[in-house]
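Submitted below is the structure of interest, expressed as structure tokens.
Apart from one protein chain that is not included, each protein chain of the complex appears where it belongs.
Per-chain residue numbering starts at 1, and chain names A, B and C are given in the order in which the chains are listed.
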Amino acid sequence: MINKIVQNMAEAMAGIRDGSVVLIGGFGSIGQPNALIDGLIEQGAKDLTVVANNAGVGHVGLARLLETGRVRKIVCSFPRTADPVVFEKLWRAGRIELEVVPQGTMAERMRAAGAGIPAFYTPTAVGTALAEGKEEREIRGRKYILEDALAGDVALIEAWEADRWGNLTYKSSARNFNPVMATAAKTTIVQAQHIVELGALDPEKVATPGIFVSRVLHVPYGEPTVT
Amino acid sequence: MINKIVQNMAEAMAGIRDGSVVLIGGFGSIGQPNALIDGLIEQGAKDLTVVANNAGVGHVGLARLLETGRVRKIVCSFPRTADPVVFEKLWRAGRIELEVVPQGTMAERMRAAGAGIPAFYTPTAVGTALAEGKEEREIRGRKYILEDALAGDVALIEAWEADRWGNLTYKSSARNFNPVMATAAKTTIVQAQHIVELGALDPEKVATPGIFVSRVLHVPYGEPTVT
Amino acid sequence: MNTMVKDSVETLPACQPLTRRQIAERLARDIPEGWYVNLGIGAPLQVADYVPPEREVIFQSENGILGMGPAPAPHEINRWLINAGKQYVTLRTGGSYMHHADSFALIRGGHLDLCVLGAFQVAENGDIANWATTTDSAPAVGGAMDLAAGTPRLWVLMEHTTKTGESRLVRRCSYPLTAIGVVKRVYTNLAVLDVTPDGFAVREMVPGLTLAALQEVTDAPLRLTAT
Partner (left out) sequence: MNTMVKDSVETLPACQPLTRRQIAERLARDIPEGWYVNLGIGAPLQVADYVPPEREVIFQSENGILGMGPAPAPHEINRWLINAGKQYVTLRTGGSYMHHADSFALIRGGHLDLCVLGAFQVAENGDIANWATTTDSAPAVGGAMDLAAGTPRLWVLMEHTTKTGESRLVRRCSYPLTAIGVVKRVYTNLAVLDVTPDGFAVREMVPGLTLAALQEVTDAPLRLTAT
């Protein structure tokens, strides 16, 4: 019997290595898998590259991970938030590398990794500082730049419902980066608010099919706070 | 009030021009919008390029459209079926142009068109006859070919439910090419089995959001037959 | 015209510059029913407040909401439903959710009718600079480059000058670019201007203002729209 549901955080985090590329879901704090991030801190992997839309707020979740000094580089679209104190300090001190990527390019680069597309052309960022060093090409009269797929070793994902095959649904705008990151990593680890019986999810409504999921941990944390 | 539901076939087909690229949904006859194809025949546009996974069966639907002689070229992955008599005759007589595209490349080329990606690299067809004339490039140690986006002037789509904003659901495997074609055409025309009130569709379950839909015609035709 | 520093708006004779809310209200009047619209974070988000609910305009938020509604009453907050500005919002009847890759595919694919962004500068060739001014804090681009490059109709909502009186409508942007040649129209506290192949054309000015006086506070050369 396939059963991707793990019983504790240690099982969920098993095998994450130093130097891993870790994709972390969420847009701001909504859909961000804070319990798994805490588990990763506990687990101790270091020299990480983190891919996430934001760079953490206050001293919790992603910010707390950065604060441990285990993140060598962050790839994100918007490191600036209401309270990005941890990231800003590290960045100003030159203790973390930053790759700023347009939000849609970031999503598409991960989609490409999950879809077996090694590189694609895009109009986004043409003629801007973020196109520097990238191949530019005119196609049918318009200029584009070439962007590479962005794959993860591990994805940390937050979902609303999950079954033992790893089928997932999300709640409202908490979907955001989670489904695409699930497709882009070798190992996808999910924290789910609700565990449901196999067959309880409408086959027309599954947002991430279990094929993209490695492990599911039940984390009924309640309501997120916006930060 | 936004209302994409049209009252008759003439309204649905209005403005389709000679020389159009027409994307036609379906995999075999499942999810194939046969009523709209008949409407297109009635409408009379000619010199068409049709993009569809198959090339029609017997003398109905897509096969009937080919039989009218209005299709200059067909782009498809699998023109061979149990009874492809119409297409085979035309093709042997040199009266229709055929571009055979791997099924996944066909889907991805339309997805690219809908997603603003003009071209992408893919491993599919590398080293085969279908890669002839295409740019080959080695990326991170593997060979890929460059494929162009494939856009339509018109898409003909079959859906299960539709509301007045054009939000759509599909039934089972009748989803197939329909959602991706809906994103890839300037004008997307839908035949829907059921028209529902705005708000009746679960926001987490909408498979094609109305932004990709131009017109919806109610066609409660009942059950398809496999051919 | 050779200096960036112009007379500040406050010294303009006999006219009442619009407040930010009034600019939003003015812009909202030009959005017809049925358009799909993305409003950038900050001032542009206020535009939604001036589109009456009976005029169906469908707002998209790049974090995966199509059909975004106004802020919820405090007791009706869905804590998983935020907009791109990370404020609680609602979903309109008929709205739906999608993941980030699909959301930016929609944006990059040119499916929106309109995007409204704020900006530091707009150049007479349609270039926009809205994401970075200094290198003091970490660069943060978010979805601005995707929206600017992807949407066929980009309008900018901004003050005509900076607080120190420098024109934001310039011959060439001095700040880092967001996208090149994409702005179609600018709504400021003093005027509405089209970007044309011949530069800025003034469509309307606040009552009492003259073209000569507007030119005094504008770096780029202005002319009246041909009527």
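By our rule, a residue touches a chain if its C-beta (ideal position, glycine included) is under 8 Å from a C-beta of that chain, and two chains touch if they have at least 3 such contacts.
On a predicted model such as this, the values are computed, not experimentally measured, just so you know.
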item: Shown chains that the omitted chain touches within the full complex; value: A, B
item: Residue touching the undisplayed chain, where the options are A:Val6, A:Leu90, A:Ile117 or A:Met181; value: A:Ile117
item: Touch with the omitted chain, as defined above, among A:Ser20, A:Gln103, A:Thr124 or A:Thr183; value: A:Thr183
item: Selected residue (touches chain absent from view) among A:Gly94, A:Pro203 or A:Gly222; value: A:Pro203
item: Selected residue (touches chain absent from view) among B:Gly61, B:Gly152, B:Pro179 or B:Pro209; value: B:Pro179
item: Residue among A:Thr49, A:Asn167 or A:Gln191 touching the omitted chain; value: A:Asn167
item: Positions on chain A contacted by the hidden chain, ascending; value: 1-2, 111, 113-117, 163-165, 167, 183, 198-199, 201, 203-204, 206, 209-212
item: Those residues of chain B which, in the complete complex, touch the missing chain; value: 27-28, 30-31, 53, 55, 77-80, 84, 87-88, 91, 98, 100-105, 107-108, 110-111, 122-130, 160, 170-180, 207, 223-227
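Heads up, the rule we're going with is that only the chains that are shown with their structure count from here on.
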item: Most contacted chain pair (by C-beta pair count); value: A-C
item: Distance-maximising chain from chain C - centres being C-alpha averages; value: B
item: Whole-Å separation of chain centres (CA-atom averages), chain A against chain B; value: 33
item: Computed distance of Cα centres, chain C from chain A, in Å; value: 30
item: Mean-CA-position distance for chain C and chain B (Å); value: 36
item: Interface hub residues of chain B, defined as touching at least two other chains; value: 115-117, 204
item: Overlap residues in chain C, where contacts from two or more other chains coincide; value: 91, 97-98, 104-105, 107-108, 150
